[in-house]
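Up next, chain A:
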Amino acid sequence: MSLSAETKEKLKRARELRGVSPELLARQKENIRIQKAILEGALEPISVPDLAQNTGISSEIVFWHVNALRKYDKMVDVKKSGDYWLYKKK
Partner candidate 1 sequence: MSTVESPDTNAPKILIITTIASSYTGANTVGQARAQYAPNTYIMRVPDPVMFPEDFYLRCFEKGFSGIIIMSSGSDCPYEGAYGRLSARVGRVYLTMREKGIPTNRLKLTTVCTVCKHAFLKEIDDMQKVVREQAA
Partner candidate 2 sequence: MSNLEPNEPHVGVYICHCGGNISDVIDVKRVATELGLHPNVVISREFPFMCSDAGQKLVIEDIRSGKINRVVIAACSPMLHELTFRKTLQRAALNPFLYEHVNIREQASWVHKGDHEGATQKAIRLARAGVEKILLQDELEEIQAKATKHVLVIGGGPAGLKAALNMAARNLRVTLVEKSSRLGGHLHELDTLYPSGESASALLAKLLAQVNESPLITVVVGTTVTAWDGFVGNFTATLSSGATVNAGAVIMATGYDHVIPAGGEYNYGGDPRVTTLPKLIEHLKTSAGKPLVWNGVPVKSVAFIHCVGSRQTEGVHAPQADGKVNDYCSRVCCTAALHSINVLKARQPDLDIYDLYRDIRTYGRGHEAIYEQASKNGVLFFRFTEDAQPEIREHTVVVKDILTWGEEVEIPADLVVLVTGIKQGAVGELIDMMKLPVSSDRFLQEAHPKLRPVEVANNGFFLAGNCQAPMDLVESSAAAGAAASKIAALLSKDYIPLDPYVARIDSEKCTGCEACIPECSYTGALFMNEGTKKAEVNAALCKGCGACVAVCAPRALDLAGWSIAQMEAMVDAMVTEVPA
Partner candidate 3 sequence: MAIQINPKLLPDLMAYGAGDISACFNCGNCTAVCALSESGASFPRRMIRMGQLGAKKELLSAAEPWLCYACGECSQTCPRAAEPAEYMASLRRFQIAHLDPTGMGRLWFKVPAFALLVSLALIGVFGAFMISVKGSKVFPEWLFSNIVAYEAIHHVGMIVGAVLVVLLLMSFITLVRRSGILPLLKGRNPLGALLWLGKEMVTMKRHGDCEAKSVKPIPKHKDPRLIHLGIMWGFIGLAIATSLDFLFIYFLGFTVVWPARIIGTIGGLAMLAGVSAAIWRRVADPEAGTRHTRFADGWVLFFLWVLAVTGFWLEVVVTIRVQNIVHDWVLILHAAMAMELVLLFGMTKMAHVIYRPFMLLKYRLEQTAVGNG
Partner candidate 4 sequence: MKYDTLVIGAGIAGLQAALDLAEQGRQVVLVEKNPSIGGRMISLSKVYPTLDCASCITTPRMASVAHHPNITTLTYTEVKQVIAQPDGTYHAHISKKPRFIEEDKCIGCKRCEEVCPVYIRDDFEHNLGAKKAISIPFTNAIPQFPVLTPDQCTWCGACANACPVDCIDYLQEPRDIFVEVGAVLVATGFELTPFNAKPQYGGGVLPNVITSLQGERLLAPHGPFGRVLRPSDGKVPDSIAFVQCAGSRDASLGVPYCSRVCCMYAIKQAMLLSGSLPTADITIYYMDIRAFGKGYEAFYQNAKAMGINFVKAKVGRIRAGEDGNVFLRIERQEESSQPEEMNHDLVILSLGMKPQWNPKTLAWDMETDLDGFVKSPDAPMDPATTTCAGVYACGTATGPKDIVDTIIEAGNAAMVVGNHLARGNA
């Protein structure tokens, strides 16, 4: 399904009216980078601290994104290992 002409026009107007801040774009780019790194790093079940260490991203941010990806069905929790759960790309 493609956008109707009317919606396209509205989208264009919305962009003009509200704009997209550089900060927002930068954050979005960063989020995409982090999620990519997480998904690539979680081909096999892995814990958040290990994932954080492997990707060099802080464990707090990794954990937030792991849950974001879990919520939208891109990751699953596999099992508990020690004090941590292991997560995997779906």
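Heads up, the rule we're going with is that contacts are C-beta pairs under 8 Å (C-beta built on N, C-alpha and C of every residue); 3 or more make two chains touch, one makes a residue touch a chain; residues count from 1.
Inclusion criterion for the candidates: all candidates are chains of the complex that A comes from, given by their letters.
Worth saying up front: this structure is predicted, and the values here are computed from it rather than measured.
J.: Given the candidates 1, 2, 3 or 4, tell me which one touches chain A in this complex.
T.: Candidate touching the shown chain: 4.
J.: Candidate 4 touches which residues of chain A in the complex?
T.: On the chain A side, the touching residues are 1-4, 7-8, 10-11, 13-15, 17-18, 20, 24-25, 28, 31-32, 35, 47-49, 52, 59-60, 62-68, 70-72, 77, 80, 83-85.
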